[in-house]
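All protein chains but one are shown at their positions in the complex.
Letters A and B mark the chains as written, and numbering starts fresh at 1 in each.
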Amino acid sequence: MATEAVVERHSAGRRLAGLFHGRPRLRVGALLAGPVGWLVIGYLGSLAVLLVAAFWTVDPLSGEVVRGLSLENFETLFNEPVYRDIAARTILIAALVTVTDALLAFPIAFYMAKLASRRGKAILVVAVLLPLWSSYLVKVYTWRTMLSSDGVLNWALHPLGLHGPGFGNVAVWLVMSYLWLPYMILPIYAGLERVPDSLISASEDLGASPVTTFRRVILPLVFPAVVAGSIFTFALTLGDYITPRLVSNNQFIGNVVFNNIVNNLPLASAFALVPIVVMVAYLLVARRLGAFEHI
Amino acid sequence: MKNQDAHPVRAAWLVVAGLLAFMLLLAGCGGGGGDSSGEELDKLGKGEGQLNLISWAGYVEPEWVKPFEQKTGCKVDNKVAGTSDEMVQLMRSGQYDGVSASGNATARLVDGGDVDPVNVGLVPNYKTIFSDLKNQPYNTFDGTHYGIPHGRGANLLMWNSDDVKPAPTSWDVMLDPKVAAKYKGKISAYDDPIYIADAAVYLKTHQSELGIEDPYELNEEQFEAAVDLLKEQRPLVGEYWSDAAKQISAFSNGDSEVGTTWQYQYFALQEEGEPVAASPASQGFLPKEGATGWSDTWMLSSEAKHPNCMYMWMDWIVEPKVNAEVAEYFGEAPAQSLACEQTADKEFCTKYHADNPGFWKRVYYWETPVADCGNGSSDCKDYNDWVQAWTSIKG
Partner (left out) sequence: MRLSRRSQALLRLAVGVGLAFIYIPLLVIVVYAFNSSKVLKWPPPGFTLDWIPQAIESQGARDALLTSFKAGVAATAIALLLGTLASLAVARNRFFGRETISFLVVLPIALPGIVTGVALSNTFTQVLGVDLGLFTVIVGHATFCIVVVYNNVIARLRRLSTSFEEASADLGAHTWQTFRFVTFPSLRTALAAGALLAFALSFDEIIVTTFTIGAGEETLPIWIFRNLFRPNQLPLVNVVAVFVVLISIVPVYLAHRLSREEGGPAVTSGGAIEAEATAVP
């Protein structure tokens, strides 16, 4: 008969755990110290430092940054129509890209979630994710060659007597819709997977047509996922400056910020506030719509 | 779980907010321009084994880099920039040792403390540089030398000889809305605020009543005229280029048929067998109004980690044989007078007017626009105005 005396070993781990026991505040603090410290002090702090510059000006003679409090940059942005045009263009195309991607993504996501076999699902998920691994730059540059005068698009449309959109706003819309499509497909797919088949069957049993079932059962349930996907398509379009530079002559907000960083950082910071404010507002609305559960 | 965490965690957030505020305070006090020693090097030491350069496309090529590396042991890393703005930005990061700066960057670099004076006594080959490149307003400030001249050239008018007929002799094919409309969507303009000077050069001839003398010193009226001209050009432009290779591919693809360019792209397209042409050498490659151009200077970063290697490079690049190679490769007039005996083409220097200061009076080197007009008044547009105007032109 082996009786082992139970010796209470107070290992270092147990002692440390004991420190946190019954002190949930301390536990939360310890858990959050790293992430919050990094994000708030490192990231938000850096942002704040940059955005403070929006209230500074640049000395016209020496080009040095003058650290007084001034609203001059905001006056410039409001008074010069070109900045309004650029901001409007950026936001509009971001919205268009989002809507386009939602429309393109939905059939694919629906098929993947509800109609594909197990193997089909696996193949389709890999097929949709794979393009995310090909370089963004290579994709945009390839579109540039495809849209150019001697490119694939004109070559393919020529027999039909048409020709491609060339470079410009249409090209930017096309390329961005292409680039961010996987970011929209996957959350919608995840959202649709969460809609139990039993609900759909019940709706059909109650006599609803597929359209009605879609409109009144599926869509409300999957909408937060769509909003989650839209966060990516909207944000990524709003901030991009490389694609507009490669396939268009028209400037986006990012281009203006980029071009002014060297000579006029205060103006660049001030203009950078526009996408920041827009995105924060967008995120707040998205959170209210429940999208954060679906990112 | 009971929510017993309210107050202390709230206090923690306050602490975090406080730290944030502290960072803001730091931003207010710290930072600033590069710390420049402002002193010239007295003696040349040993090479540091590494050299980080920023340059225009075609300026730092293996043909003359490899012999340099072998001779000095300084391994060269080069970053190609497409515009002066890019160069200034890169220099401000303090990560590079030197830059081949054009006149629309040199003044800004000196003012910003990003470059140090250069002791030309440590650069033996400087003595035989063409005299009209020495002590110029774009490389000498307050009597202090800030760099070693590299070479100079004009911005070319280039066109696709198959598609653009008759061969243009004037910038009006790009800047006169009536003439340029023929090539709508196929025009290639330089993507930089300094391009406004090209419009000013055009207006100097075609709207002489404006009284434009120096395309970089423009008063309100002259500036507005140039900007309006470019706004009229805007719908006709196919592409604004800032990367030399991007323009090369645009001409090859048929996206561009006429545009402003450098000899570098012109040579590259000819090599590929593309049907391109530029104003003939007999005209000095200049359309009848003249052209903007550039005279480039190698400058030393105030935060250079490898200053000795940089001095060695500056001496190397203006060595007669090397400067000849450099000039012929890119297609510019060499800075080194002795290079003219070393060029493969014996007529090279004559063709490129290397020794003809009179020719360069029709070439308006890139310069940094400042408010001080040089004629007493201070109402000229400065570079900030040019940058903002460029944003409105492109839209």
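As a working rule, a residue touches a chain if its C-beta (ideal position, glycine included) is under 8 Å from a C-beta of that chain, and two chains touch if they have at least 3 such contacts.
No experiment lies behind these values; they were computed from the predicted model shown.
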Checklist outcome for this item: Cross-chain touch to the chain not pictured, restricted to A:L47, A:V170 or A:L289, is A:L47
Next on the checklist: Out of A:A127, A:L162, A:L206 or A:V285, which residue would touch the omitted chain in the full complex?
Outcome noted: A:A127
Item to check | Hidden-chain contact residue, picked from the options B:S252, B:Q342, B:T368 or B:Q388 | outcome: B:S252
Item to check | On chain A, residues whose C-beta touches the chain left out of the figure | outcome: 13-14, 16-18, 20-21, 24-25, 27-28, 31-32, 34-36, 38-40, 42-47, 49-50, 104-105, 107-108, 110-111, 114-115, 122, 125-139, 141-143, 145-146, 148, 150-152, 155, 178, 181-183, 186-187, 189-191, 193-194, 196-198, 200-201, 204, 210, 213, 228, 231, 235, 238-242, 253-254, 257-258, 261, 268, 272, 275-276, 279, 282-284, 287, 292-295
Next on the checklist: If the hidden chain were put back, which residues of chain B would touch it?
Outcome noted: 1, 3, 5-6, 9-10, 13, 23, 26-27, 30-32, 52, 77, 79-80, 93-96, 243-246, 248-249, 252-253, 268, 272
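Everything below uses one rule, namely that only the chains that are shown with their structure count from here on.
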Next on the checklist: Taking the mean of the C-alpha atoms as each chain's centre, how many Å separate chain A from chain B?
Outcome noted: 36
Item to check | In the complex with chain B, residue positions of chain A that touch it | outcome: 24-25, 28-29, 36-37, 40-41, 44-46, 48-49, 52, 58, 60-64, 67, 76, 80-83, 85-86, 145, 148-151, 166-167, 249-251, 256, 259-264
Checklist outcome for this item: Residue set of chain B touching chain A in the complex reads 1, 4-5, 8-9, 12, 16, 19-20, 23-24, 26-28, 33, 85-86, 88-89, 92, 108, 111-112, 185, 234, 237-240, 250, 253-255, 370-372, 382-384, 387-388, 390-392, 394-395
